[in-house]
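Below: one structure in structure tokens.
Of the protein chains in this complex, one is absent; all others appear in place.
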Amino acid sequence: MANVSLVIVSHSKQLGEGLVKLLRQVAPGVDIHEAAGLGDELGTDATAIMAALQQCPNTHDILVFFDLGSAAMNAEMALELVPPSVAERTRIVDAPLVEGAVAAAVAARSQLPLDDVMQQAETARIMQKRLG
Amino acid sequence: MANVSLVIVSHSKQLGEGLVKLLRQVAPGVDIHEAAGLGDELGTDATAIMAALQQCPNTHDILVFFDLGSAAMNAEMALELVPPSVAERTRIVDAPLVEGAVAAAVAARSQLPLDDVMQQAETARIMQKRLG
Amino acid sequence: MLTLETLQAFIQAYAARLAELCTVLDDLDNRIGDGDHGTNMARGFRTAADRITGETFADLGALCQAVAMALLASVGGASGPLYATAFMRFAQSWKDCTNVDFGQVATGVANACEGLRARGKAEVGEKTLLDVWTPASEALAAQPDEYGMRAAVARATKAALASRDIPATKGRAAYLGERSVGTCDPGSISSAVFFEELADATVGGVTKTSWQTSAW
Partner (left out) sequence: MLTLETLQAFIQAYAARLAELCTVLDDLDNRIGDGDHGTNMARGFRTAADRITGETFADLGALCQAVAMALLASVGGASGPLYATAFMRFAQSWKDCTNVDFGQVATGVANACEGLRARGKAEVGEKTLLDVWTPASEALAAQPDEYGMRAAVARATKAALASRDIPATKGRAAYLGERSVGTCDPGSISSAVFFEELADATVGGVTKTSWQTSAW
């Protein structure tokens, strides 16, 4: 049984929290964390990302989603600073934040293997959201 | 001078408000509205989308960004219900919500023509956010 | 025959029925979507029912339009623009009429069905409410009378239960694809209930399915 945790990294606390609620609705039971905002300011905090990574159960693979390039830089920084036992279970996913995380959350809820969860997230890039 | 307004449609009020703050930071002066959440619940509200569209200056083209397919359905509904003079200036953009809106906001701030603003948003689909 | 009175009674009855079925619809949606279809529909039709209570409407068109607008601002999910579109099509079809015969009911349902297809960009067989509206509409068109109305309920019920075996290709359940097989489509169930209550309000004596047991 594949267990995947999601970590949402955003410059905005509100955006991160709102997204996590949306994800919990489609994927109740999936372990989801957020590291968003820098206090009340817009920004990301590598130490908050480290903390989020370390909150994930140590049997889980971890997928990190992010909003903008500088958030990814901070996520990479965090990956270098957490213990290797955490880092080796973690991947930063270059997918659209909302669309990728929703697709991944649904897949994680279905207990799909890690590669499939990642692939679902990456497919969100090319998926037409608007039908027709 | 091309004037473009952005309307953000999301199931989550928090997500919508957070994103608008992020957009205002990269694109001060650009006219940005949000129609997000259904009261305190997760959902979208076609009448709120109509109101957002009608708040945009009547000289502006309007680009609507949305999170999930059902939000697009509600946006289409709203487009059918606003006066034609508003609807004909409006396009629903099938781009990643956060990434597309950021790219569009930057382009709108630079006063690029509507087609270029839309194209920037659509290019966000394939843009690598994480470098290297 | 559908009158202003029977249509109002239908809305009230459907709202009450959705309140009863809220949990099972949420539970079905929880398995293949986001778990809110019952909550969305119950809230939406409660709002619509309250909006029309005590109001007088000039014709069926005005009544249906009021229901549509109430749904738009209160359902929240995909079912909001979908059911609102159905009521807008009713409104167009029954404009200026204070009552319509079953032929006109059949036309209204056919127009609503067409509206749903356009709104959802869906075809029959994608595990959406269109799978229920389409056969119900066909039954009514084939026999635009009391018997056709009952046949519509039977076809709708059968289709709603058959949605269990279809993989979703539209709506949120499409994320699951083949994994959605085994769960009935919540929007198909709420649509079957729609036809049960519409038939009950217009022709009466409809035997209603116990969805809590059969759809689960």
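Order of writing sets the labels: A, B and C. Residues in every chain begin at 1.
Keep this in mind: a contact is a pair of C-beta atoms (placed from the backbone, for glycine too) under 8 Å apart; a residue touches a chain by one contact, two chains touch by 3 or more.
This is a predicted model, so every value here is computed, not measured.
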Neighbouring displayed chains - absent chain, whole complex: A, B
Of A:E34, A:D61 or A:E76, which sits in contact with the chain we cannot see? A:E76
In the complete complex, the non-displayed chain touches which residues of chain B? 25-26, 28, 102-103, 106-107, 110, 120, 131-132
Hey, which chain A residues sit against the chain that's not shown? 11, 38, 41-48, 68-70, 73-74, 76-77
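One rule holds in what follows: only the chains that are shown with their structure count from here on.
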Calculate how many whole Å lie between the centre of chain A and the centre of chain C, each centre taken as the average of the chain's C-alpha atoms. 37
Averaging C-alpha coordinates per chain, one finds the centres of chain B and chain C separated by a number of Å equal to 31
Averaging C-alpha coordinates per chain, one finds the centres of chain A and chain B separated by a number of Å equal to 24
Multi-chain contacts only, two chains or more: what residues does chain C have there? 34, 36, 120, 172
Where chain A touches two or more other chains, by residue: 25, 102, 131
